[in-house]
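For this view, one protein chain was removed and the others were kept in their places.
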Amino acid sequence: MSEAVYRETGAQPRIHALPLAHLSLELGHLYMEDFEAGPERLRAHFAEVRIWAEAARAAAARRIGERRPRISTCFLIDDYFTRFSTPAEIVPLVLAEADRAGLVIDYLARESGCASADRLELAESVSHRLVESPPPGSHGARPPVSRTGWLANGQRTPTAARSAMAELAEWQPPQETAARNHSVFVDVELWSDRDGGRLWSCPFLAAVWQLARLGLLRHLGEPVLTPAPWTGRDFPHDWDRLPPLLRLRDSAAPFSAYRTCTLLPNSFLAVEDAVRVVLDQVDVDAGALAQVADRSAREGVPVPEQIAQRATYVFYEDPADPPQGN
Amino acid sequence: MLIFAASDKGGTGRSVTGANLAYRRALAGDHVCYLDFDFGSPTAAAVFDVLDARAAAEDRGLHAYLAGEAGEPARIDVWARTEHPVLRDLPPGTGRLELFPGDLSGGEFAATGENLHRCVDLLLRLDGEYDLILVDLSAGRSYAVDMVLAATARPEMRAVVSRWLVFHRWTRQHVTAAAHLAFGPRGIVAGGVARGHDEDALRAGVRFVRSGVPDLESPLWSQVTPTQSAWMRRTDEDLRQLASVLGAGHRTVLGTVPLDPVLQWREQLITDEDVVVSQIANRETWEALGELAHRLTDDKCWEQA
Partner (left out) sequence: MTAPEPPARPVLVCGEVRTGLLPSLHALDVRAATQLLRLRSDDHVLVSERPVPRVLSPEILTGVDCPLPAAGGARNRAVGTVAARAALTSGRVLQTTAYVSLPATGPDARRPWGQYLVRPGLAEPFGRLPVRAVAEGVLRGARRGELDLGIIAENLSARLVRHPLLDHRTPFKSRRTRMRWVARRVPEGDKAALERFTLAEDGLRTVELRLPDGVAAAAAAGMCEDLALHDWLLTTLAHMLDDSRLAAADGPAAVLALRPAVDHLLHLWMPRAHVDRSLTAVWDALEEAPGFTRQWQTQVQRIRDQLALQAIPLLHRALSPS
């Protein structure tokens, strides 16, 4: 059959490719509490992280065999839930403490960049892509997650009897869909709506962050949250003037990677478990998914099919709280 | 257009009159559907004489649909499925008449969350298909009333006209109860305002239908003694005054359905055959129903009372 003569560009989707590293290694999140605890907290953090970072590099090298792995490092600062200090004050401090521990930070990101970046509502876009894992018996009629704002890894305890006439049912346990013998039921709040608009939850933004690092976010086929180069001038005094994702070194490996490894203190365990619940139920851009799968297979390091499996973690002991002042 | 049929008490002839109104509008050429929201005791299938079809749709009624158990509520084409011989022989130009039955089992349920969304979805969809949607609501301040008040308050329903008929019998208790259901502190208007309705707009869309009203000029009463006749006239006048005081006076009355044994006892559609051929029903009833059906959409009858 001959090719069609008439074409309309609006009728054909396009997708753009991204450069990809082997591993995106996250060297930490910085929250206000950490900042308030003083530079000693950061110092202790990086001293610990350095050990695990080397282990993560070694694991990546083993996976790809002879060659030198392309690894990029990143660091995330919270400017979404609480605004504190200024980039001009914090960023040099973070870089200095990392340097003191012998760590190099390639990319610096703001957490609010996971909510919206470059006038794109990334978190909202990802929320449109949630496809709930159906508990047995789901035949198509469940209320969409978009109406509830909660996402679980199974079936919730049924709510009160729907009919006035129906007898009151006894309590029934929730059920994890993929349970082995017993359930570990997790129900994640993705957002809360308040007067000022929608506040995305920490696990949901962290899931967006993982998708960005895995090279799986697109907007109409175009890459999003692309790194802006740092021009070497001073950092601004206002968070909003700092690009959401900054490339600090020109020679850094690409920001997005086939796999991610995240180094965090223990207290993030529940959050990151929730991130996996989310990642397991996101239907990512099919074009982006295919690109990553093709490229990684061609390089001889195929990625796991399930997105959540591409993210690994190291949890270490929380740094000791500094002595309470007066 | 949505017509909600409500009543405070049972025995007001709400369902049977509502069904007759739907029937008459369809005869006049409108596409009409009748929704049986009388969740406690659905009766419409009997009124339309479609009991067999009703049984076939056992677990797919409105109740199952609103509760999320059925994807789509069953609908019964009355003309095609009725056992009533007269109804199957239609004049040309008749509109569609379809019944959305309630469930044989299943009582009241909450008017919130997903149930409410499904109710809105259904009403919006039917509004695109039918000229007139008649919704028969359970008696009293029921969940069904709450649900449709909440549904019609939703912004996506703003372009859909809805009107309320409050049915009551012509007795002191019934008049009082009906006025309370409409305008009382826990009534339709108050409940609607609590759910976001504009009070004046909602109030302007409420009318009363008096049922089982004896026509004192009718030959039926011509044999009573003068004392009885005087008493009847006095009582009738007292009731009128009571209704007026309670806000259910003649300016808020859409129509009156005479006392007719056929309507009362048979609880079925009154056809012209019943009036003309077998002559068991009164012509006055037939005419009153026709007039009431006409007024449902006659805007003159719905101007501010």
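The chains carry the letters A and B, assigned in the order they are written, with residues numbered from 1 in each.
Just so we're on the same page, contacts are C-beta pairs under 8 Å (C-beta built on N, C-alpha and C of every residue); 3 or more make two chains touch, one makes a residue touch a chain.
Worth saying up front: this structure is predicted, and the values here are computed from it rather than measured.
**Student:** Taking the complete complex into account, tell me which visible chains touch the one left out.
**Tutor:** Per the contact definition above, the missing chain touches A, B.
**Student:** Among A:R83, A:H128 or A:H237, which residue is in contact with the omitted chain in the full complex?
**Tutor:** A:H128
**Student:** Just name the one of A:A88, A:V186, A:V271 or A:L289 that touches the chain not displayed here.
**Tutor:** Residue touching the absent chain, from the options given: A:L289.
**Student:** Write down which of B:F4, B:Y130, B:F183 or B:W286 is the residue touching the left-out chain.
**Tutor:** Looking across B:F4, B:Y130, B:F183 or B:W286, the contact with the absent chain belongs to B:Y130.
**Student:** Across the whole complex, list the residues on subunit A that are touched by the chain not included here.
**Tutor:** With respect to the unshown chain, the touching residues of subunit A are 1, 4, 6, 8, 10-14, 120-121, 124-125, 128-129, 131-142, 144, 177-178, 217-221, 224, 279-283, 285-286, 289, 305-309.
**Student:** Contact with the hidden chain only, please: which subunit B residues?
**Tutor:** Missing-chain contacts on subunit B: residues 29, 31, 59-60, 69-72, 75, 77, 80, 92-93, 95, 117, 120-121, 124-125, 127-131, 155-160.
The rule is short, and it goes like this: only the chains that are shown with their structure count from here on.
**Student:** Touching subunit B in the complex: which residues of subunit A?
**Tutor:** 140-141, 143, 147, 162-166
**Student:** Would you mind writing out the residues of subunit B in touch with subunit A in their complex?
**Tutor:** 67-68, 71, 106-110, 113-115, 117, 143
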